[in-house]
Structures are given as C-alpha cells and as structure tokens.
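Apart from one protein chain that is not included, each protein chain of the complex appears where it belongs.
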Amino acid sequence: MERLLEVENLRVSFHTYAGDVKAVRGISFGVDKGETLALVGESGCGKSVTAKALMRLFDRTSGEILEGSKIRFDGTDVMALDKKALHAFRGSQIGMIFQDPMTSLDPTMTIGKQVGETLVIHKGISMRDAEAQAVELLRMVEIPNPEERVKAYPHQLSGGMRQRVVIATALACNPKLLIADEPTTALDVTIQAQVLDLLRDLKVRLGTAIILVTHDLGIVADFSDRIQVMYAGQIVEEGTKNDIFKRCLHPYTWALLRSIPQENATGTTLYSLTGTPPDLLLDIHGCPFASRCEYCMQICRQKMPERTECSGTHAVSCWLMHPMAPKVECPIPRGGDDARE
Amino acid sequence: MEYSEELFTIIGCDEAQGEKIGRPQTTYWKDAWRRLRQNKVAIFAMIILILIIFLSLFGSSICGYDHTKMSMDMNQTPSLKHWFGTDKLGRDLFARVFAGGRISLMIGILGALITTVFGSVYGSISAFVGGTVDAVMMRIVEIVSSIPYLIVVIMLSLMLNDSGVGSILLALCIVGWCQTARLVRGQVLQLVNSDYVIAARTLGVSNWKIITRHMIPNTMSVIIVNLTFRIPSYIFSEAFLSFVGLGISSPNTSWGMLASAGKETMLFYPYQMFFPALMIALTMLSFTLFGDGLRDALDPKLRR
Partner (left out) sequence: MPFFHTVGWKQKSHGFESVFPAEIGKGRKMIKYILRRILYMLLVLFIVTTITFFLMHCIPGDPLTALVQKLPEQTKINYYAKYGLDKPVIEQYLVFLKGIFTEGTLGESIRFPGRQVLDTIQRYAGFSSEIGLVAVLIGFVVGIILGTVSAIKQNRLPDKIISIIAILGISLPVFLLASLFQYLFTVKWPLFPTLGWGTPAHKILPILCMSFSPLATYTRYMRSSVLDVINQDYITMAEAKGMSFSQVVRRHVLRNSILPSLTILGPNIADVFTGSFVIESIFAIPGLGSYYITAVNDRDFPMIIGCAMFYTGIYILSLLLVDILYVIIDPRIRLTGDSN
C-alpha cells in the first residue's frame, strides 16, 4: 500500500488566558491510500484537533501547530505550504465532514451554492455550472430529488439529509482523503447507520481514504481498517481492528471496550470509567492515564511509557509491557467479545 | 534502562486526584465581581462616575459658590477663583455645572430605574401568564413602541408644561419601558422553557422556589446590564430636550441647559459650552464603558 499521509511528532497548543492548552502532544501516524483509520477517544482527548491540524484549520483560533510537527500528504509538505497553496490544498486534496450538520451549513445560502462553492474555488468554473454539478453530487450521496433540493435552504432539510449535503461538499473535488469528525454523533441511531453505510459505499466507489474521528467504538468496529486510541493528546494504542478488539493491551482500551454494552451481559452493571482526564494546561510527566488506571504502578506516575511494538501493526504505550511489570490479564471476557468481522 | 522492582507494583487508581476539580468554587456574584475587578477600563469608569456623583452632590460647597448667585465677575475665563469660569450673569460655572449634574444624573438614574422596574414586572407577567394576556400585553408594547419616542416626549413635556424634573421624567418613562419589557419577557420565556427549569418542575420544586432560585438570579444580570445602558440614554434624552428648549428650564438647571446656554456664546467664550459638554460626554462614556464591563463580568459567555 502506498502511503498517503504521514504525520510525525504533531503537537498543537491553544493559547488561552490561563496558559497554553497542549491539546495534541507529539503524535505520529500514517494513512495509506484508500485506507480507513479511526481515531478513538473520549471528548477532549485531542482527536478533533488532530483532524483539524491536518488541514491547518486554526486560522482565527488561538490554536497553533508547534514547531517540529511534520505533516506530509501525497508528496506535499503541508506545514511548508504558503497561504495560497494551503487554500488550494484544502478541499481539493482533503475534504472534511463536521460533527453537527445543523451548524455546519450556512443557513442563508442554498444547498446547491454551498456544495458548488468547492468546485468554483478549485476548478474555476462558474457558479451556474457548479450548481449543475452539485445536483450530481447530491445524487451521489443519495439525496432524493436532487434537482429540487439544490434550491433548498439547510433549515428545510432533516439532520441526516444535511449530513449528506456536508459529505457531498467534502467530496466535491474528489479528494484523496476524507476526514470525518464525529460524522454521526449528532444524528439519530437509524440515520447514523444510513450515513455510515453511505460513507462505506463511497469509500469503495471513489477509493478515498478516510480518517474517522469518533468516541464510539461501536461504529469503529464496522467501519475501519486500523484504529488509534487517543488519550490526553497522545496515542496510547494503535493497531488493526483485530488488534484492538481482540488483543488490546492498554488499560484505557480495556476500559473503553468494557463500556460497550454486551448482548449477553443482562443483569450486570455496565462498566464505567471513573475520574476525569488530566488538565491539558499542565505538563504531564508520567503516563496521562495513571490517575484513573486500575493497574497504575509507581513508575507510571513518574515517566511516560515508551511505545512498544507488539507486531507489525500493533503498538501500545504502557508500562505493563515492560518485562519487569506484573502480568495483567485483559479483564474483558474473550468469549463475549466478537470483533464483528 | 534499569528500574527498581518496587516501581512496578500495582497501586491502582488515585481516586483523589482523578476526581479533583482544578479551580476553587465561588458564587456567581463573587465570580462576577472578580471578573469586573480585572477589567481596568470598567473600574476606571466606575471611579469617574463615583467622582462625578460626589461632585454633583457636594460641588457647590467645595468651590464655595452658590449656583444661582450672580456677581459682577461676568464671563470670566477659568481661573483659580472660578475654576470653570463664570457665565454671562457672573454665576460660578463650577457650581452650576455640578448643580446641573444633580438634575441630569437624577433624571438618568431615576428614569432608568423606574422604566427598568416597570418593564421587568410587565415583561415577566406577560411571559408567565402567557396566552391571551401575553398577546394583548405584547400588542400594547408593539403599539407604544411604534410611536417615535421624541414625538411623545415633546407632546408630553408640552402637556405637563411645568418644565420641571417631574414632567420630563414622566415623559421619558412613558415611552422607555417597552424595550425592557420585551427583553425581560424574552429572557423569562427562554428560562421557562429551559431544560433546567423543566427539570426542577419535574422534580416537584415549587413555583416560588423556581422563581427565587432560577428566574430572578438568571434574569437579574440581563436587567442590571440593561439598567446601566439605559442611564446614559436618559441623560442624553434630557440633555437633548433641554438643549432645544423643551426640557428643564430656569430656575432649574441641567447639563443640557448649560450646554444650550453655552452654545449661544460659543464663539466668544467656548469654555461655557465646553464644561457642560465635557460632563455629558464623560458621564455617558463612563456609563457605557462600565456597562460593557458589567456585561462581560455578569455574562462571561458574551465576553469579547
């Protein structure tokens, strides 16, 4: 597989009156062409910031991608792009879908114009032609009566329809990578399934690579080739779907998996992880998960664990991997856990 | 790298640290006061306002002149003897400016208070009762606010015809309450339908408690901020009316009247216009800046 995206030591900080919030703390990962990668973690772990950083979408926020971060996309050094090149890059090479379709469309502009805008910018065609193409794009994302919908305003569409419009916008210029930032969180469960089906279908048809940002391990299992678990701005565990669902090694991943309701677990209490993630304003010296970890050891409080490669695809950052550490069994009953392959 | 054995014994999660909340808890008003104190501009404006109010109360005793007493020192430029100079009848301008300030400030503060209280009560009743009553009450507001306010004020000040503080205050209040009523109604409606009030209802919290615990504290900030912004607008209205000769008239005095008098002699004695004008501008400026600060302090979400 050919590498499409290569991220190295990505660090993002937000400057606030209270100090710098270090939202992403030196993560490295890559995405192959046509591959689907899921970034999983609870809210505030830096997954959405990572997604935005790939397009350097911090123009007017206090966010800053720190010196030394490297983002390479299909031969382009994204960090080195000047303003103009960056604008040409966004939307044409990478498309993005946002969390809440209720707020990610301009309420005062017709659907057709909003979808067409991307084409006008990158292909230099007129708005009239772009709107004509927008009809085809809306058809592609399976919106009924696209010829009529292009003239509609966002408030006239349901949430699921709007998210389809957002997807159509993101895919307008046939980008090589689609970033989906919690694309189904704000939707009803039935609509979620439809949108995910659509994304999966489009991925196959268009061969687009996808980075799926989510807190929902349930949709990840169905959808992605590889999974990265993030915690407090760091990647704590990464691997293929099977690595994560069947052979996971990090206590945080265990906690996440245990929080998924199981079919055969009637009558038992659903596991819930206590505590809150660390304050991202602070420097974290040990393992960021230490304060909430059932298996926390002295060393976890003092030193950041190193990344340990378990196989060609599976890596984890945890002191439990150290040869001196006690052997801890995964607390999830293996039998009840099918990775839904 | 070598590590000692004991570093690898499991100690479990650190409950205390996991649940710790970073910042100390404070009450809403304490927190607002802290934010207000940090806003240097607002505090500076507050100090100026306090100073102006103080001088308005005690101005004539400080400079030692009565604001109505005439003398032979006519049209004197500012000097050590007469700090702001004198007018064409030889009256001390410092004393006159702050005697006028008493009236201007009184109209501003009283007017804002009366309309805010009335408008708040009207608005909350309208929102609480709802239905037909709400519709009728809001229609009334709509009609009253469709009348240009200067027309009403001019008509009323003519009708009452005594050009005193009372009549101008009444004239300003009759048209001024609509905006507050609308604002408070909107705020109360929003609160009544907010999830936490519905939650409180569902839990069986009494109406009285909902009003005192949720409604009043949550509308208070909006009302207070509105009040601070109303004061300068009333001071402006009074000054405006007095300036064109429809407001306060002799023997009373106000900033608008003094400015109007100063306007006549502006070409020869610009200072006679300058001081009352400065006071009007400074007061309005300070109230606006203070109001901005207060809004930011009371409603951090709106903070810019």
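By written order: A and B. Residues from 1 in each chain.
The rule we apply is simple: a residue touches a chain if its C-beta (ideal position, glycine included) is under 8 Å from a C-beta of that chain, and two chains touch if they have at least 3 such contacts.
These numbers come from a predicted model, not from an experiment.
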Full-complex contact with the absent chain, from A:59, A:263, A:283 or A:329: A:59
Candidate in contact with the missing chain, chosen from A:148, A:197, A:222 or A:309: A:148
Positions on chain B where the hidden chain makes contact: 143, 146-151, 154-156, 158-159, 161, 232, 236, 239-240, 243-244, 246, 259, 263, 266-267, 270, 273, 277, 280-281, 284-285, 287-289, 292, 302, 304
Absent chain, residues of chain A that touch it: 52, 55, 57, 59-60, 83-84, 87-92, 95-96, 98-100, 103-110, 117-118, 121-122, 145, 148-149, 151-153, 155-156, 166, 169-170
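Criterion: only the chains that are shown with their structure count from here on.
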Distance between chain centroids, defined by C-alpha means - chain A, chain B (Å): 49
Chain B residues touching chain A - in the complex, by the definition given at the top: 3, 5-15, 17-19, 22
Partner chain B, residues of chain A touching it in the complex: 274-276, 279, 290-299, 302, 319, 322, 324-326, 328
